[in-house]
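Everything below concerns the one structure shown next.
One chain of protein is taken out of this complex; the other chains stay put.
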Amino acid sequence: MAEYEPKIIAFVCNWCTYAGADLTGTSRIHYAPNVRVVRLPCTGRIDFMLILQAFGQGADGVIVSGCHPGDCHYTAGNFHARRRWMLFRRLLDFVGVDMRRVTFSWVSAAEGAKWAELVNSVVADVRKLGPYEEFPQRLGGPGQKPIEVA
Amino acid sequence: MRFGFFPGCSQEGSSREYQESLREVASRLGIELAEIPDWNCCGATAAHTLNHRLALALPARTLALAEQAGLDEVVVPCSACYNRLAGTRHELLHDEALRQQITDIIEMNWHGATRILNVLEWLNRVAGELPGHVSAPFGHRVACYYGCYLTRPKALAACRRIEDPIEMDELVRAVGAEPIRWAYKVECCGAGLSVSRTESVARLSERIVSDAVERGAEAIVVACPMCHTNLDLRRDAILAAAPPGGRSRLASIPVLYISQVIGLAMGVSPRPLGLHRHHVPVRLSAAPPSVAPVAPGEGEE
Amino acid sequence: MSAPVKHADGTAGLAEAVAAATGESVFNCYQCGKCTAGCPLAEEMDLAPNQVLRLLQLGQPGMDEEVLGSLSIWLCLTCEQCSTRCPQEVDIPKITDWLRQESQRRGVANKKAKAILAFHKSFLDTIRRGGRLHEVGLITTFKLRTWRLFQDVLVAPKLLARGKLSILPHRIEGHAGVKRIFERCEAEPANPAHKGDQA
Partner (left out) sequence: MPRIGVFICHCGENIGATVDCAAVAQAAGRLPGVVHAVDYKYMCSDPGQSLIKEAIREKRLTGVVVGACSPRMHEPTFRRACAEAGLNPFLCEMANLREHCSWVHEKGEVTTQKAIDLVRMLVEKVKRNRPLTPIRVPITKRALVLGGGIAGIQAALDIANAGHKVVLVERDPSIGGHMAQLSETFPTLDCSQCILTPRMVEVAQHPNITLYTYSELESLDGFIGNFRATIRKKARSVDESLCTGCGACIQKCAQKKIPSEFNAGLGRRTAIYVPFPQAVPNKPVIDRARCTYYKSGRCKLCEKACPTKAIRFDQEDELVTIDVGAVVVATGYDVKPTSFFPEYGYGEYKDVITGLQFERLASASGPTLGEIRRPSDNEVPKKIVFIACAGSRDPAKGIHYCSKICCMYTAKHAMLYSHKVHDGQAYVFYMDIRAGGKMYEEFVRRAVEEDHVRYVRGRVSRIYQKDGKLIVKGVDTLLNSRPVEVEADLVVLATAMTAQPDAEELAQKLKVSYDGDKFLNEAHPKLRPVEMNTAGIFVAGACQAPKDIPETVAQASGAASKVAGMFSRDELSREPVVAVVNRQPPPVWSTCVGCFLCETACAYQAIEREEIRGRDGSLIRTIAKVNESVCQGCGTCVALCRSKSIDLQGYTNEQVYAELLAL
C-alpha cells in the first residue's frame, strides 16, 4: 500500500459544526478530502453505537463535533453530550477501540478555519497510525448489518 | 462523667489559676478530668510561624497520646491550644498524605478518634448540672470576651455566631451574671506578641478594656490564658497606652476566667480558685445586678 | 490552582510558589480591602494585608522581595479576622505563615522583626529541650537573644510573687521523642513545595 488514504467519518451537529464547515467552503479554505460528514440535529443525538458502527464500516478515524458548551441550539443537548463523551471514552476504551482515533471537538458556525484545521490534523494523525485493520476485522469486516443494541 | 484533659503549658505556670479553678469546678460537678499522659506543648504561634510541619507534629503527638489513652473527648481550656489541637486534627483528617507524613515524624499511629472540646463547648455540655450547685449567684455585669481563637476559623466552628458569639454569655447568665452587649467580644488582644511587642498588645487590649468599662461592665470574663495575660498582667502597659484622662477608670476592672466566675457562683472561696494570683485584684461586692438581664441577640425593644 | 506566573526574567513568581505550597491563590483576591479594614495590626504594618496580596499578584521585579522583606508578615497575629470576613475566602494567615518561613529561608527577614523572631525561636528552644514550655527559660533565652534585659523584669517578680513561675523546667518523659520530632521537621527544607528559586 503505497498511498494510504485514511477514511474519516465526522458526526456533526446541524447548527454549529455543519454550518462551520459550510463557512469553510464559503471562505474557500482547502482541507484534506478524506472526511465524510454525517449531519445530525445535535451532538446529543450521537450515541456510542454510531461510533462503533463507523469503525465497523471501515473508518480509520472518527470526529465528533458540535457547538461549544453553552452555545448549543438546544439548551442542554451538548451538555448531555459532553457528559456522555466522558462515558463514551470509557466504553470505547473498554471495547478496545484505539482512542487516538476518536476526536471530540467543538466547532462553531463561525469557525470555518478551525474545521479545516481539525480535519487536517485528524487526517495527519490517523495517517501516522496507519489503517485501522484490527477493528473492522473484529466486527466481521465492512458492509455488515448495523450492530444490534442490547 | 469523665473527660480527657489537656492543661497546656501556661496553666502549669503563669496561668495556673485557670487550671486550679477548672479542676475545682469539675470536681464539684462530679466530673473527672483525666490528663493526657505525658502531653507536650502544642507549639503555639511559634511553631506556626517558623515551621509548618512542626506546628502539626507537636499537637499530633499529643493527639496520638490521647488516642492511646482511650480518651474520646479532650477538654482544652486554652483557646490557643484548642486552635492548634483542633486545627491539626482537622487538617490531618482532610489530607491523607499529610497525615502519613506527620505520623511518620512522630513515630506514632493516629486515627482521629479523639474529639477536641474547647472550654465553652464543654461547660455548656455540663451546664445542665449547674443550677443545683449555684449557691451565690454572680450578680454582676460582665463583659464576656472571646478573642480570636474561640470563634475562628470557621472550619473549627467553636461558636455558632462568629461575629457575636453567645456561648459564654449563656454560661454566665446561668450563674446569675448579666452579660453586657459590647463591641469587642471577638477583637484580637494581641495574642502571642505579648512579650515581643508589648506596645502593640497594649494598644489593642486598651480598646477592649475601655469598651468594657464604658459600657458598664464590672468584670471581664475570658476563657483563654493568653487573653488573661494580655488584659490582666499587661494592665500597666494598657494604662500607659490609654489617653491620659481615662487611665484611672481602666485600672480596676478585674479579668476573671469563666471557671472562676462559675466557681464563685458555686460558693467556692477565692483562694482555691486562684483569685489571689491575678495582677488586677478581684474586689467585687456581692450586689445584685441593677438591670434585668437582656438576652444577647435580642433587639433593643 | 492558579496559572503559573513568571517574572520578566523567566523565574517563577512568589505567587506561584505560594499556590504550590499552600493551595491558596492570591489571584482570588479582588482588592476590596475588607481584610485590612478589620486587621487589628494594619496600622502598624508597612504593607497592609491586601497590599501584600497585590504585590504578589503583580509580581513585577522587586515586588516579591518587598513582600518577603516586609515587617507585616511578622506582625500578623494569625487572628484570622481577615480570612473570616474575606468575601473571596482568601486564607491570608496561611499565606503569611508560608511567607515568613520563606523569608527566613532566604535570610531576608525584616530587621525590625528581630524581637518577634527571637521570641518564637526561644519558645521553641524550651520545648525542644523539655517537651513543654518553660516560661522562665523562655524569658531568659529571649532576653539573651534580644538584649532586652530590663523589659519584663517588672513583670517577672509579679509572677513569682503570685506563685505563677516555676523556676525549674518540667521535662516530659518522651522528651527524647520530641527532640526527634524537631530534628525531622527541621531536617527537610522548611518549604518543601517551593520550586521557583530566584537568582
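Each chain carries a letter (A, B and C) given by its place in the written order, and its residues are counted from 1.
By our rule, a residue touches a chain if its C-beta (ideal position, glycine included) is under 8 Å from a C-beta of that chain, and two chains touch if they have at least 3 such contacts.
None of the values given here were measured: they were computed from a predicted structure.
A.B. asks: Any idea which chains on screen the missing one touches?
C.D. replies: So, taking every chain into account, the missing one touches A, B, C.
A.B. asks: Where the complex has a chain not shown, which of C:Q51, C:T96, C:N110 or C:T126 is the residue touching it?
C.D. replies: Going through C:Q51, C:T96, C:N110 or C:T126 one by one, C:Q51 is the residue touching the chain not shown.
A.B. asks: Just checking the interface: what residues of subunit B touch the absent partner chain?
C.D. replies: Missing-chain contacts on subunit B: residues 161-164, 183, 211, 214, 297-300.
A.B. asks: Which residue numbers on subunit A touch the omitted chain?
C.D. replies: 5, 7, 9, 14, 18-19, 21-26, 28-31, 33, 36-42, 44-47, 50, 53-54, 57-59, 73-77, 80-81, 84, 116, 143, 146, 149-150
A.B. asks: Using the touch rule from the top, list residues of subunit C that touch the missing partner.
C.D. replies: 30-38, 42-43, 48, 50-51, 81, 85-89
Operating definition for what follows: only the chains that are shown with their structure count from here on.
A.B. asks: Please report how many Å separate the Cα centroid of subunit A from that of subunit C, as a whole number.
C.D. replies: Here the centre of subunit C sits 56 Å away from the centre of subunit A.
A.B. asks: Just curious, how far off is subunit B from subunit A if you go by their C-alpha centres, in Å?
C.D. replies: 66
A.B. asks: I need the residues of subunit C touching at least two other chains; which ones are they?
C.D. replies: Correct list: empty.
A.B. asks: In subunit B, which residues are in touch with two or more of the other chains?
C.D. replies: none
A.B. asks: What part of subunit B is in contact with subunit C in the complex they form?
C.D. replies: Touching subunit C from subunit B are residues 9-10, 12-16, 38-41, 43-54, 57-58, 61, 105-107, 148, 151-154, 162, 186-188, 190-193, 195-198, 200, 204, 233, 236, 276-279.
A.B. asks: Can you tell me which positions in subunit C touch subunit B when the two form their complex?
C.D. replies: Per the touch definition, subunit C meets subunit B at residues 40-41, 44, 74-75, 77-81, 83-84, 97-98, 100-101, 104, 115-116, 118-121, 123-124, 127, 131-135, 139, 142, 151-152, 154-155, 158-159, 162-166, 170, 172-174, 177-178, 180-182, 184-186, 188, 190.
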